[in-house]
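All protein chains but one are shown at their positions in the complex.
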Amino acid sequence: MTGATPLLWMAVVVPMLAAVVALALGGRAGERIHLVLLPAGLAIAVGIAVQAARSEVPLHYHLGGWAPPLGVALRADWASAAMLLVTAAVMCAVGLYARGPLGTPKGVGEARAPYAFWVLLPGVWAGLNAVFLCADLFSGYVALELLTFGAVPLVCLDGRGETLDAALRYLLFALLGSMLYLVGTALLYGTYGTLDIGLLSRHLRGEPALWIAIALMTTGLLAKTALFPLHLWLPPAHAGAPAPASAVLSALVVKAPFFLVVRLWLDVLRGGAGTPAAGLLAALGAAAILFGNVLALRQARLKLMIAYSTIAQLGYLFLIFPLAASPAALTGGVLQAINHALAKAAMFLAAGLLAERLGHDRVAGLGGAGRAHPVPVLAFALAGVALVGLPPSGAFLAKWFLVSAAAQTGQSWLSRVTDVGALLTSAYVFLVLARAFATPVEPLVARTPPARHRDAAALALAVLAALLGLAPLAAPGSASGVSQVDLGKALAYAVSVAALWPVAAGAALAFALSRRTADPPARGVLLALDRSLRQWPVAGISLAAVALSLGAAFLLRDARW
Amino acid sequence: MSTATLFGVYGAVLVGIGLYGMIVQTELLRRIVAFDVLGSGIFLIFGAVARRGAAGGLASDPIPQAMVITGLVVAFAATGVATALLLRLSASAEGVARRPEGPP
Amino acid sequence: MSGLLDLWTVVAVSGGAFFFLAGTVGLLRFPDVLTRLHALTKADNLGLGLVVLGLLPRAEGLQGAVKLLSVWLLVMLSGATVSQLIARVAGRESPPA
Partner (left out) sequence: MTPASLLDLGIGAVALALAAFAGAARSSFAAIVGFVALGLLLALAWLRLGAPDVALTEVAIGGGLTGLLLIGAERRLRARAMAEASDPVSTRVRVAAAVLSAGVAAGLAAAVLSLPIPAPTLGPAALRELPRTGLDNPVTAALIAFRAFDTLAEKVVLLLALVGVWSLAPDREWGGRPGQRYPLDADGVLAFLVRLLVPVGVVFGGYILWVSAGAPGGAFQGGAILATMWLAARMAGLTDAPRLCASRVRWALAAGPLVFFAAGLAGPLVAGGFLAWPVGFEKPVIVAIEIPLMLSIAAVLGLLLAGPAQRDGAR
């Protein structure tokens, strides 16, 4: 067998083992084990990436020696390898960063929040790797639950009432999503007698149960990834968590359900979901981009702004489904996911550093931060460049793939959406920077001395995000198509008027807004819409409505089978 | 209708009842109970699938049965975390639960 | 012989079912906790007892019979204890006049 490699199970088992041993040893053991886990996890991810790049076929491993359909397998293609790598990179930065705020205090044998964090963090890592590597949809369910149970307690580590509320919402909505996913696996098993992704894709005959299953599973995954309008839990959870936890949640955890949607639509259905359903996902994505970005611009608190920005950035990922006929679309989607993972983790870490040093995270009160705390502000700025999509960030390349795929398939409306998205993104990024470089209203008092390794962790991620667009120069001939891109053409596009006007317009908007000194007013149509969409019963109804609409859209699909 | 199909349809209805409960219950504990009802319905659909796969002298396909056992344990863990969160929330002095929308 | 045993099974299980039915009706119709408990324990002890006795001739060997009997014993044991506890709580909350 070619492509079989034990690295795949190691990628899941090593962090799992770290979590269990940290639980057993207690005290400071979790922190120490993490120091060993970081290089090991990174090495495994790099090893898988190297092997995946060299291998003609996707890497795989039959667990226990039992081949599917009876047994379960792990599988890694270039997309899994890329996600494993970015996961390892973010985990390394977060692990180093968190040694400050979430270290066990001196003189204490064991403390609550650090103990929980250093057990749950490797648990989340294991869950992420398991999602990216699973070749079996039920293993995917177990992996998603690893993630849920690892991620939810991170939201309320500080025990404040509002974070508890956020965590409970997150848990219940995520569980609802898991259940919809699970019932889909039951129907798929009942129809095909296997849940192995590769075997399923070969057996499809387009039965009604297939479409109902995929509609329910996709809806469940959308709830877990917080695609608009199912985002009720994301802003309070991601904004309320401690900064390192926010970084992991926003950068990585919401990508895992998206990745399973890609597996379902592009691997199981092989792009055969049909135009109406793919259009529905893209429409939700487009709505998320516009809605999330406007709301981000309207937030008074930096962490909430970043959280709403995540809702918008997740929207970009779903634009790829109508473009699935073009291989560039998936490449663009994965690049966007990676770019956002690095940039958003950097932003949350930078925001955490600023909040610690300023004692608050109000955007209007950032004045002077640029001089007093240049490194976090620089990290924020570089991450912002990556979100806006300026070269040489990953987003510029991702956008290039999307735009060219949209042009190939004649769906240029998608490019308009990304333009408006870039405008708004650049507006709030520049707004934060304008505030940070403004003269402070009152002199700043540094609350905590800066810790260089934590600054470095945030900055390193931001630099990686800002330089990700150069990846084609480094990537060897891989199946991803990244290396085939004509970097010159892409760069020429990126510095063209067509690509730059939104950025410039956004900067101008930010400049206009920055002349206001007060917090943005807490009223408006979109804010009211957001409030009502985030009411639990409304979100539940939206969930059921998305499920039924997807089912209906599948029925309308063009006859492919 | 065979036993399997019958229970499969019952499972579907249980899912509907549980989903409705999860959406409209305002009491959080009732929402958790609705989640458990929803889960029971889903497991019953698995049971129908397993029973349909009876073959070779087995009364029921063992693979979906194993999945249900895994699922039941996970659902119990979920209920445990949810009730613990709920109890902590109700104990927290801020009592944010009274603010149904949470922050912001 | 087997005809007689079948008859025994039918009679005993039907008797057990009757006590269960009576116990359930009592649970629903009786006015307070203690009388409801009275109805329930009849169902547990007599109803289940008769069902077990009725099924004994059909048990698969000695092991099956022992299992059936231990089901009865355990239910009686826990039923007696639980009804004691319930009665205690009921007595504490509304002492009998």
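The letters A, B and C name the chains in turn, as written, and every chain counts its residues from 1.
The rule is short, and it goes like this: a contact is a pair of C-beta atoms (placed from the backbone, for glycine too) under 8 Å apart; a residue touches a chain by one contact, two chains touch by 3 or more.
Note that the structure is predicted; figures quoted are calculated from it, not measured.
Trainee: Omitted chain: which shown chains does it touch?
Mentor: When the full complex is considered, the omitted chain touches A, B, C.
Trainee: Of the listed residues A:V119, A:V253, A:L304 or A:L317, which contacts the missing chain in the full complex?
Mentor: Among A:V119, A:V253, A:L304 or A:L317, only A:V119 touches the chain that is not shown.
Trainee: With the missing chain put back, one of A:A89, A:L182 or A:I212 would touch it. Which one?
Mentor: In the complete complex, the chain left out is touched by residue A:I212.
Trainee: Counting contacts across the full complex, list the positions on chain B that touch the omitted chain.
Mentor: Here the touching residues of chain B are 1, 3-21, 23-30, 32-34, 36-37, 40-41, 43-45, 47-63, 65-70, 72-81, 83-88, 90-91, 95, 97-100.
Trainee: What is the set of chain C residues that contact the non-displayed chain in the whole complex?
Mentor: Counting over the whole complex, chain C touches the hidden chain at residues 74, 77-78, 80-81, 84-85.
Trainee: Please output the residues of chain A touching the missing chain, sorted low to high.
Mentor: 6, 9, 12-13, 16-17, 19-21, 23-26, 61-66, 69-72, 109-113, 115-116, 119-120, 123, 126, 130, 138-139, 142-143, 145-146, 149-150, 152-153, 156-157, 159, 164, 183, 187, 189-194, 207-209, 212-213, 215-216, 537-538, 540-541, 544-545, 547-548, 551
Criterion: only the chains that are shown with their structure count from here on.
Trainee: With chains as vertices and touches as edges, which is it: line, ring, star, complete or other?
Mentor: It is other, because the touches fit no line, ring, star or complete pattern.
Trainee: Measuring from the mean C-alpha position of chain A to the mean C-alpha position of chain B, what distance in angstrom results?
Mentor: Taking the mean C-alpha position of each chain, the two centres sit 27 Å apart.
Trainee: Using mean C-alpha positions as chain centres, tell me how far chain B is from chain C in Å, no decimals.
Mentor: 32
Trainee: As a quick test, compute the distance in whole Å between the mean CA positions of chain A and chain C.
Mentor: 58
Trainee: Within the complex, which stretch of chain A touches chain B?
Mentor: Those residues of chain A that touch chain B are 70, 138, 141-142, 145, 148-149, 152-153, 156, 159-162, 164-169, 171-172, 175-176, 179, 182-183, 185-187, 189-190, 193, 235-236, 239-240, 299, 301, 304, 531, 534-537, 540-541, 544.
Trainee: What does chain B use to touch chain A in their complex?
Mentor: Listed in rising order, the residues of chain B that touch chain A are 15, 19, 22-24, 28, 31-32, 35, 38-39, 42, 45-46, 48-49, 52-53, 63-64, 67, 70-71, 74, 77-78, 81-82, 85-86, 88-89, 92-97, 99-104.
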